[in-house]
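Removed: one protein chain of the complex. Kept in place: all other protein chains.
Read from first to last, the chains carry the letters A, B and C; within each, the first residue is number 1.
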Amino acid sequence: MRTLPYRHALREAFDEELERDPNVFIMGEEVAEYNGAYKVTEGLWKKWGDKRLIDAPISEAGFIGLGIGASMMGLRPVMELMFFSFAYVAMDQMMNNAATCRYMSGGLLNCPIVVRGPANGGTNVGATHSHCPENIFGNMPGLKVVSPATAYDAKGLMKTAIRDNDPVYFMENTLLYGIEGEVPENADLPDGELIIPLGVADVKREGTDVSLIAHGRCVLTALEAAEQLEAEHNIKAEVVDIRSVRPLDEETILNSVKKTNRAVYIEENKPFCGVGAQVASTIQEKAFDYLDAPVMRVTSIDSPAFYSPPVEKMQLPHSAMIIEKVLAM
Amino acid sequence: MRTLPYRHALREAFDEELERDPNVFIMGEEVAEYNGAYKVTEGLWKKWGDKRLIDAPISEAGFIGLGIGASMMGLRPVMELMFFSFAYVAMDQMMNNAATCRYMSGGLLNCPIVVRGPANGGTNVGATHSHCPENIFGNMPGLKVVSPATAYDAKGLMKTAIRDNDPVYFMENTLLYGIEGEVPENADLPDGELIIPLGVADVKREGTDVSLIAHGRCVLTALEAAEQLEAEHNIKAEVVDIRSVRPLDEETILNSVKKTNRAVYIEENKPFCGVGAQVASTIQEKAFDYLDAPVMRVTSIDSPAFYSPPVEKMQLPHSAMIIEKVLAM
Amino acid sequence: MATTETADPTNFAAAPVNSALDAGQKTKLLSEMMRIRRFEQAALKYYNAGKMGGFLHLYIGQEAVAVGAVSLMGENDHVITAYRDHGHALAVGMGMNECMAELYGKVTGCSQGKGGSMHFFAPDKNYWGGHGIVAGQTPLGAGLAFALKYKGLKGCAMCFLGDGAINQGAYHEALNLAGLWDLPVIYVIENNGYSMGTSQKRSSAFKNCLAERADGYDIVWDLINGHDLYEVRAKLEQAVERAHNESRPTVVEIATYRYYGHSVADANAKKYRTPDEIENYKNNFDPINLWRKRLVEEGVVTEENADEIDKAAKAEADASVEFAEQSEFPTEEDITKHVYWEVDNGTDAGNTGKHFFH
Partner (left out) sequence: MATTETADPTNFAAAPVNSALDAGQKTKLLSEMMRIRRFEQAALKYYNAGKMGGFLHLYIGQEAVAVGAVSLMGENDHVITAYRDHGHALAVGMGMNECMAELYGKVTGCSQGKGGSMHFFAPDKNYWGGHGIVAGQTPLGAGLAFALKYKGLKGCAMCFLGDGAINQGAYHEALNLAGLWDLPVIYVIENNGYSMGTSQKRSSAFKNCLAERADGYDIVWDLINGHDLYEVRAKLEQAVERAHNESRPTVVEIATYRYYGHSVADANAKKYRTPDEIENYKNNFDPINLWRKRLVEEGVVTEENADEIDKAAKAEADASVEFAEQSEFPTEEDITKHVYWEVDNGTDAGNTGKHFFH
């Protein structure tokens, strides 16, 4: 099958949705003439022009708020945060206006906006540029949070996110942008396009001994760990990629744990109140009698992101951390 | 013993710290001439004047950022957010500048700032004014988060927070401000003042059958439920008030659960990735073999805050919710 | 630079937009202002009687601003404001019943009891709220204007904010976007002199006025006396024209005054403002009295007519209280409605995965 880098898969999603719906537009810093700081939108400005691809000043609260207002009027903004960390200067717009106006109006309006960008460490950009706020936005009812690990999921989930009538915060990863993955041509697809619903986890590797549950790039780390566990310890790990943090596919998670009786959640965020805490608490609540051991968690080492390249590597989740937890269970 | 309303206990803490350290000042909207929107700082401007109590424009990012910068220079700002929900317009300052500058400088500076204000629902102020971001700020290493339930704890923890050399976010509750509690006169205290360390939980009620763990106003709800459980169901519940969310007193929590073998976490925040998720995940990890039942959680019903007074009551944690969970265990 | 361009800038009655008004329209403007005041007087009474929760920010004293501005609205003109939103809501045509019921937290309220006083919405009337976070609505206002321009519609967005709100960063970011992208948005600063207990001088650094900051973004601005309905309409009309014909933003600062505290809970309303100051405005600048006087002088209405209009407004307000009293509260089942569109509409997306976690 055809393979594409993650960033090209996203670009195809944008291109197809720009084509499908004239209300879809892309806005963000350097997304148009510059082709995107990480080249995710490369070529789209040339093809779609100034109306559909709009370079914004460095005013995240301003332009994301603008997008939210425009979405209430029926437009479908796809907003790029050059780094998702910059959401913190737009927090009020993203947590209040996008998430609560539908509620506070008794359902008289909705905000079909997508806010997207990379939320990850690993490129040594330091503490302020390496936030992973899946848990923070996932905490807010009214919001949806997606974090794809592969090119295939990135394309299919982005198309769904753009068509979704609720605000979707789509967290990507600069270390995944260049990774190739299989992405079928539309012609080879039954419905002629790639659509993946939010709220459906994907078992990326079958296993019987332990469930490694993760989202984003940590899914790849989990797969790597699973290979080593099988090769070196004859432990068959199942890898569950939740793909979307909210809505969350608890069923697939619980079914996996009921089969393996052991679970580890792996995420890049800091541990306190992370997505892994939510999933661990859910598993112990809903699969208590199936657990042969407590649900364990792997996260970044609990400090702001370290600049030094070799040290940031140690700080971030890596397969050795996972293997250590699994062997200790 | 002498009793004081929660708000007066806080005021005494400010007054004593303003007296003790000339670098302490209080800044926020309406804190000085108006005496505070919730009268927490009443009388302090009159006593301490314009230099120590400063009314700020509606520029939370600006004045909290200013406070962070001033704290790097050795001042000890105590910043009021009229509602803690307004932190979202100051999020970058509070999550990045306050939490990461010490780290990114390799320890060359520190930010002894306190940001305080009410973080609660229950007064029908609507979705944008009712956030409970203990989990959000607790997620960030470098920050400390405190949430006292009683006048006694409020005074003792506030004095400690002001003296702490790291940023402390102090979450109060408008529904607690008027509640009286015992607060000893300094003269009656061995050290001549009331100081409560952060990171020390308080067992507010002894019990043997189930641990009700909570912070903030939910501690009072838990105590109410405990009374009913004993009176109506002869269940002896222990109530553990964590008091400080980060640092967290895991030891006291785990000791209680090892004794009762059952735990429920009660908090007002929305459930997804709340403090209860972190505590539940910790308990099942570190006291797995002691648990006779999964750790359960009680939170607000998972939607933005509902305005309608009788409905918001139903949305917020109340003793019936707790009792139902306990009886189902 | 200020921009007043009517032949005789002081004779606002002669401005085309005003001279074009017939007696019926002028009377309707009086009626609308009276309705707003009577509605809020009723709301105040029953708020104090414990029938409502949260905050109640009264617009009493500022009525000519919302009524004058909304009276200029055409099919593609939109409005958004802050939490002091009852006046704008009634002006765009929302019913007293749904508004009063919302204050009561009843399911018959305009937001089905979910929003309360600060959060009235009526998208079908081009009214986008009702927002509680100071200046949080200002980027939304730019977004409404952006959408109009994107769709090729000749319209504008009027975004109201207070004198204290201008010190929120979001407002400045929105101004820059409006100026940079030629957005047909009008920022209407309702300057009632105070942000809660803080006077303009204690909250804002400025040279001559607050609207002047627009110069830094090369945006045209103007000053308006908010007690004179003719002036409000005449000057705002220029901004509307600018938006419609040039797709350019405007900032207007309208001098006005609130008779009551910041909210009804404001314990200090008479401490940070002298009684004289309040009385002087009530006696000499009350927008309703002035308009009423004017219409009587013009022979448009008699004192008797005016009294009847006022009586009718009061009766309507009383009826809305009755309606609210009789209405039901929402139920626990309503709590998780209106969180997600996809869930509410029972779509596949709304049925896939877990959306709620309590």
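Everything that follows uses one rule, which is that contacts are C-beta pairs under 8 Å (C-beta built on N, C-alpha and C of every residue); 3 or more make two chains touch, one makes a residue touch a chain.
Not measured: the values here are computed from a predicted model.
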{"item": "Selected from A:Asp188, A:Glu206, A:Asp302 or A:Glu324 as touching the chain missing from the view", "value": "A:Asp302"}
{"item": "Candidate in contact with the missing chain, chosen from A:Asn23, A:Thr128, A:Ser147 or A:Ser319", "value": "A:Thr128"}
{"item": "Omitted-chain contact residue, chosen from B:Leu18, B:Met104 or B:Val326", "value": "B:Met104"}
{"item": "Touch list for subunit B against the chain that is not drawn", "value": "25, 51, 56-57, 59, 61-75, 92-93, 96-97, 101-110, 112, 141-142, 144, 160, 164-166, 197-200, 244, 246-250, 278"}
{"item": "Missing-partner contacts on subunit A, residue numbers", "value": "29-30, 33-35, 37, 55, 57-59, 61-62, 86, 88-89, 123-129, 270-272, 299-304, 306-312, 314-315"}
{"item": "Residue ranges of subunit C at the interface with the undisplayed chain", "value": "167-173, 175-176, 178-180, 202-207, 212-219"}
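The definition used in the following text is that only the chains that are shown with their structure count from here on.
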{"item": "Identity of the chain that, by mean CA position, is farthest from subunit C", "value": "A"}
{"item": "Distance between chain centroids, defined by C-alpha means - subunit B, subunit C (Å)", "value": "36"}
{"item": "Inter-chain centre distance, subunit A versus subunit C - centres from mean C-alpha coordinates, in Å", "value": "40"}
{"item": "Rounded Å distance between subunit A and subunit B, as computed from the means of their C-alpha atoms", "value": "31"}
{"item": "Per-residue multi-chain contacts in subunit C, two or more chains", "value": "111, 113-115, 119, 131, 133, 136, 169-170, 339, 356-357"}
{"item": "Interface hub residues of subunit A, defined as touching at least two other chains", "value": "61, 92, 96, 103-104, 141-142, 246, 278"}
